[in-house]
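Questions regarding the structure given below will be posed in turn.
Note that one protein chain of the assembly has been removed; the remaining protein chains are unaltered in position.
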Amino acid sequence: METLEPLLRKHPFLSGLSDEEIRFLAGCAANRRFAPGELLFREGEEASAFYLLREGRVALEVNVPGSGPFQLQSCGEGEVVGWSWLFPPYRWQLDARAVGAVAALAFDGRCLREKMEQDHDLGYALAKLMLYEVYQRLLNVRLQRLDLYRSEP
Amino acid sequence: MNAVAAGPWAPTPLPIRGVTRETRDTFTFALDAPADGFRFAPGQFNMLYVFGVGEVPISVSGDPARPERLLHTVRAVGAVTRAMCALRRGKTIGVRGPFGHGWPLDEARGRDVLVVAGGLGLAPLRPAIYHLLRHRERYGRVAILYGARSPDEVLYRAELERWCARREVEARVIVDRAGPGWAGPVGVVPSLLARVEMSGGSTVAMVCGPEVMMRFTVRDLERLGVASERIFVSIERDMKCGLGLCGHCQLGPLFVCKDGPVLRYDRLAELIHLREV
Partner (left out) sequence: MVQIGERVVVEREHLTDLLAALRAEGHRLIGPTVRDGAIVHAEIQGVEDLPAGWASEQEAGTYRLRRRDDGALFGYAAGSQSWKQSFFAPAARLWHGRLEGGKFLVLDEDRAPPRLALVGARACDLAALAIHDRIFLGERHVDPDYAARRGGAFVVAVQCGTPGGTCFCVSMGTGPRARHGFDLALTELLEGRHRFVVEVGSEAGAALLGRVAHVPADDGDARDADAVVEAAAGRMGRALRAEGVRDVLLRNLEHPRWDEVAGRCLACANCTLVCPTCFCATVEDTTDLAGAEAERVRRWDSCFTLDHSHLHGGPVRTSIKSRYRQWLTHKLATWIDQFGMSGCVGCGRCITWCPVGIDLTEEVAAIRAGTDSKEVL
């Protein structure tokens, strides 16, 4: 039987984990494909998955009535998308749209939360990886906000 | 000869008593109300007409306990509002209204009240704030949280400073960006929620601002345990009549002019996340 372990092992986000930990997590994972323009998730819906992007790019957007979807940021191959599955009320805060065709490993959110509770060492290891991602992204968002390239002072 | 009166379509011309410049592009107009006063519920709006130019829906932003003066805060963004913002004392603005459902001030009695405003969204909430302050004993804890783009764009700044200084309400102002003269918090309004002392369970929240800001704020309110049947937002849509007759303001089954503009969030929860509805 083909498992997802080889794909999981290859993904940069999980590169710090042991084979055993990867095997434990694989039970929560599924291979997903999205067509260009398809939404991975929509603001307001139940947040149930954590996505590791393998191929393609995902746009994180917010919809503004009267001006349409506004792209805040994009995530690409090797990156991860979706944090709202971690905390109640488990509802997506943004829209995520596949820009081209996207291949991703999707972790069932509840399954992942439960595994992290069950095995605290693994839970801590994953939490550190996630925290680092979020820390990086926060710095980047701050930089993005500075609007450094605008022409007026 | 039958004279067909215009009925609910005809504006009442009211003279401008005074114009206050709030920010670079936002003005508050004080109109002389008709003899017996202009009564309205906080959260309601009027259709304001500029002679020969057009009509726009603008929330009433004054004190409901002072019906002799009718206040509207207007930002100059389109043809009608730009023409309006050029008018001065002595000129006339046509008024039709008040229309719509206002803030749930009766329903909130006995409960903690959380007022969250962003940008121009403070204007439709100001009448509710006046009411809450005037009838303070009817409510539990009252908190007023306001976010603006920058210190220059803070609305009703002097009034806000007075509210921040009062002890019986907790008022905080936050700006997205600030220069060296600003000593207050910098960031987004939802971040103020964590610092407010509020019991989630029975709190009534009234939120007004750009739609995205309201959506993010509501998300955080829900996380703090505020029930979606006790969260109220004020929605904007294109309006041509304010009477439920022109069809423009529809949002799903709702006519924003008569079912809103203040709407209970649980009624909106599904609609507000759909695109292009």
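By letter and in written order, the chains are A and B; residue numbering begins at 1 in each of them.
Everything below uses one rule, namely that contacts are C-beta pairs under 8 Å (C-beta built on N, C-alpha and C of every residue); 3 or more make two chains touch, one makes a residue touch a chain.
Model, not experiment: these values are computed from the prediction.
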Given B:L192, B:C241 or B:V262, the one touching the chain that is not displayed: B:C241
Options B:P8, B:G187 or B:G201, residue touching the unrepresented chain: B:P8
Candidates B:F27, B:F232 or B:F255 - the one touching the absent chain: B:F255
Where the missing chain touches chain B, by residue: 1-13, 15, 51-55, 77, 90-92, 94, 236-238, 240-241, 243-248, 250, 252-253, 255, 258, 274-277
Chain A residues that touch the omitted chain in the full complex: 64-68
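Methods note: only the chains that are shown with their structure count from here on.
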Centre distance in Å when chain A and chain B are each reduced to the mean of their C-alpha atoms: 37
Of chain B, residues touching chain A in the complex: 210-212, 215-216, 219, 222-223, 269-270, 272-273, 275
Touch list for chain A against partner chain B, complex: 42-45, 62-65, 69, 87-89, 91, 93
